[in-house]
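This report refers to the structure that appears directly beneath it.
Here the complex is missing one protein chain, while the rest keep their positions.
Each chain gets a letter, A and B, in the order it is written, and its residues are counted from 1.
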Amino acid sequence: MPDPNGYGRFGSGHAVRRIEDPALVTGRGAFVDDFDLEGQAHLCFLRSPHAHARIVSIDTSAAAAMPGVLAVLTGEQLVDAGVGVLPGPAGFRRPDGSPGTAPPRRPLAHEQVRFVGEAVAAVVAESREAAREARDAIFVDYEDLPAVVTIEDAIAPGAPLVFDQAPGNLAAAMSHGDAAAAEAVFRAAAHVVSLDLVNQRLAPSPMEPRAVLAAWDAASGRLTLRMSTQMPSGARDTLAQEVLKIPKEQVRVVVGDVGGGFGMKTGLYPEDAAVAFAARHLKRPVKWCAARSDEILGAVHGRDVRSRAELALDANGRILAMRIRSLANVGAYATPTGVAIQLLIGPWVQTSIYDIPVIDFEFRAVLTHTTTTGAYRGAGRPEAIYITERLMDAAARRLGIEQTELRRRNMIRPAQMPYRNAMGQTYDSGHFESIMDQALALADWGGFDARQAESKARGRLRGRGIATFLEWTGGNAFEERVTVSVAADGFIEIFSATQAMGQGIATTYAQLAVDVFQVPIERIRIVQGDTDRGSGFGSAGSRSLFTGGSAVRVASERTVRKAQDLAAEALEAPRDDVEYADGAFRIVGTDRAIGLFELAARQPQRQIWMDSTSSVEGPSWPNGCHVCEVEVDPDTGEIEVLGYASVNDVGRVVNPAIVRGQLDGGAVQGLGQALCEQVVYERDSGQLQSASFLDYAMPRAGLVRRFRTEMDTSIPCLTNPLGVKGVGELGTIGATPCVVNAVVDALWRAGAREQALTLQMPLTPERVWQALHG
Amino acid sequence: MPDITLTVNGTRITRSVENRTLLVELLRDGLKLTGTHVGCDTSQCGCCVVHVDGQPAKSCTTLAVQVDGATVTTIEGMARRGPAGGETELHPLQQAFVDCHALQCGFCTPGMVMSAAALLASNPAPSDDEIVHALEGNLCRCTGYTNIVAAVRQAADALARQPA
Partner (left out) sequence: MNEFAYHRAASVADAVERIARAIDGRFLAGGQSLLATMKLGLATPTDLVDLSRMDGLSGIAVGDGTLRIGATTPHATVAGSSEVLALIPALARLADLIGDPAVRARGTLGGSIANNDPAACWPAAVLGLGATVHTDRRAITADEFFTGLYETALAPGELIVAVSFPIPQRAAWVKFRQPASRFSLVGVFVSQGQAGLRVAVTGAGPCVFRCAPLESALTADWSPAAARNVRIAPDRLNTDLHASASYRAHLIPVLAARAVAQAG
């Protein structure tokens, strides 16, 4: 077989070592704070200590007079300067049909503050220390107002309003399905299983806090922002069009390395806009690096939903209907993303892999005096699948049907594909039962009793949990533009507007390029992170491979076809007589050939250029079965995760190591939610009690000792040319219900049955101990 | 503003610092060694770990003046420069991190490598429990840690096989 260059080992299917790594592992990463610009100034924010207050006055005079201070900005100043607001949820509706509403989200607070941590003023100074010292000299006169931080308090009659135009603190709501039909089914059903579930608020906590370095160029009048963002084009567009009200061509966003995103870095933040304004105002570069407290206070939080969820089942455990009433706490300054996640995106997968004909869902987005919620790994799907898998687990127990058997009876069968679910979403592929069977074998599901006996001999309670589920990926953005430049210098440069944040895009795309160009991987350069090079949706919703990668494949193929035409000309042969292999075009049956790069050198621009836009046909539906076993110490309630096994249908796999890394890394985030993470606001004052890693408990090494993670690659996605399914969020979505169900199992077996079913996250030792003994 | 002198990655340097200047600020701002990162404000995350006189230290919780006269090694000092300025050779830990896919976004990686290196210097054949114990002060949000532990094991084996 050809491949004299040995490139084949670096194509799809191989666990190629990442091309990103040599720089990162030697400390030569390109994170925002690693860059300095001549003359740069430093910005820091003064944040509100109140959950709700009227700003009576802000006295910046002392601060402004301090050494090294260049400016002290307030919200009023920005409003006077014509600075606009960031987008709100007007695209959604309230129950009375009026547009979804939330208070205007400004770069700096204006007239009122509505959450502890809201940015009230910004100091720009010659040094970080000077900025911080001046910040401490700003005097804000607040009139403290009553605040509501919990959903219950926010929806109580007479509750203080977050926004006058949102009575009842209701930002938006959506219903799906048929309430009357569902009610009839529930009335007649042999079994009804209900659960009240809380999906608690989380802080996404990528290890790199947000950072912005903004510079304004007087000659061109252009603003360039270096940001840690997953969506450079989106940030540019919002900043230019909504906030600064300048043509978007006047703004450029560049991105180097991003130290983790997980959805938290998908939209424009108020702080980003304030930094941009400061740079333009001062005509000097301005840098802001968030401290971790800035992140936990001011970056979007994830989840925060309370649900009453019900299943109606027949005597054989077949699900007849599903009914859910959910209240989502979207914070004070609700955003379109935060609302969409709860009202629409989660609901799309609510019925998951089960054939559920009738649904009745009501989702309400509630405003409170807390930080805005937004995308966090899974974005709506973890909330939905958590509900469904807790319900399935409870239903199995209530009906006395074995866990896997109940799932089996309700799973959509391959013959039903493509399957349109009750929310109108169409799944293209999936062999859910097969995936489950493989996972049960991998996890040695059948050997549990012996292990449980062994745990019992050591005084420990053992439990096993299962989650079978699917998820939706793609962000609803299926088109992607890619440019390819085959250059005379022997390199192929591919630009994509998707955005790396640790998920290994550069390596994966390079592997896809190797498949097509059949040259050594060192010849491929993947370029991202520059809105001047191209626009796009960016990276979110696990779309970078199936959407972005498909576009890279298509663009590469189009490039080869274009080059083939050029080669035919160069070789003076009919096009059909020319074939491409191993980096060169040959006239079939002869040894007359021209190398790809040699061909490029002959072109007018010394390159072969392709600008390719292509689309995939729809979302991908990755799915999996996750199984875990835990041991509970009955004396303390401590949980140890003993085994975690999963079989995942992610379609075809380009780089198995990277895919496993996404699954396992994602799973640990899911375990973090289940076992230890929570954002806590003090109910009366609205103070954030979990404002640092001293109190926000992050998973550490040793939480899981070993993952057994397999991918079934035999069920390709049918709606994109690669046959891949998005993988970035799958692990997180499965892990949370999987481990919670395992703890439920341990408690149920120990006799604490009702307490098991009413367990809520995080499963702190005290909570578990109370369930056992309380 | 006092002058301090220290050896950083084998090079003796003298700088003027404020007493309140943190070691991480000296490294990043003063010496442009931006491989050491700041990920939190309460000394929890470990992204800033370097070696001071051979011991692991959180450079965000160390004053530059405290290390006057000391030897400091950062991530930039771990790889070996090739002979006569040739190809750089990664430290076995760095190579192992690459081989084991023990990094994704790379932000925690320098601190992880430095913590792991400190472990292997004092315990060349650690058990998995010992590796986990040694990494308890290093947070990673991306990898889930299992590949990191595997990388440290691999590096321990590689170092054991190296001629003394």
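Everything below uses one rule, namely that a residue touches a chain if its C-beta (ideal position, glycine included) is under 8 Å from a C-beta of that chain, and two chains touch if they have at least 3 such contacts.
Because the structure is a prediction, the values reported are computed rather than measured.
S.K.: Just one of B:Leu6, B:Ala118 or B:Ala155 touches the chain that is missing; which is it?
M.R.: Of the candidates B:Leu6, B:Ala118 or B:Ala155, B:Ala118 is in touch with the missing chain.
S.K.: Among A:Phe186, A:Phe693 or A:Phe707, which one is in touch with the chain left out?
M.R.: That would be A:Phe693, which touches the missing chain.
S.K.: For subunit A, which positions touch the chain that isn't shown here?
M.R.: 136, 635-636, 676, 680, 689-690, 693-698, 764-766, 769-770
S.K.: Can you list where subunit B touches the absent chain?
M.R.: Looking at subunit B, the ones touching the missing chain are residues 2, 18-20, 41-44, 46, 49, 52, 55-58, 60-63, 65-66, 115, 118-119, 134, 136-138.
Just so it is clear, only the chains that are shown with their structure count from here on.
S.K.: Go ahead and note the Å separation of the Cα centroids belonging to subunit A and subunit B.
M.R.: The separation of the two C-alpha centroids amounts to 30 Å.
S.K.: Touching residues of subunit A toward subunit B in the complex: what are they?
M.R.: 15, 17-18, 20-29, 31, 33-34, 129, 205-209, 257-260, 262, 289, 291-293, 501-504, 657-658, 660-661, 664-669, 692-694, 698-707
S.K.: Over in the complex, which subunit B residues touch subunit A? Could you list them?
M.R.: Within the complex, subunit B touches subunit A at residues 20, 28, 33-42, 44-45, 47, 74-76, 78-79, 88, 90, 94, 97-99, 101, 103-110, 113, 128-129, 131-133, 135-136, 138-149.
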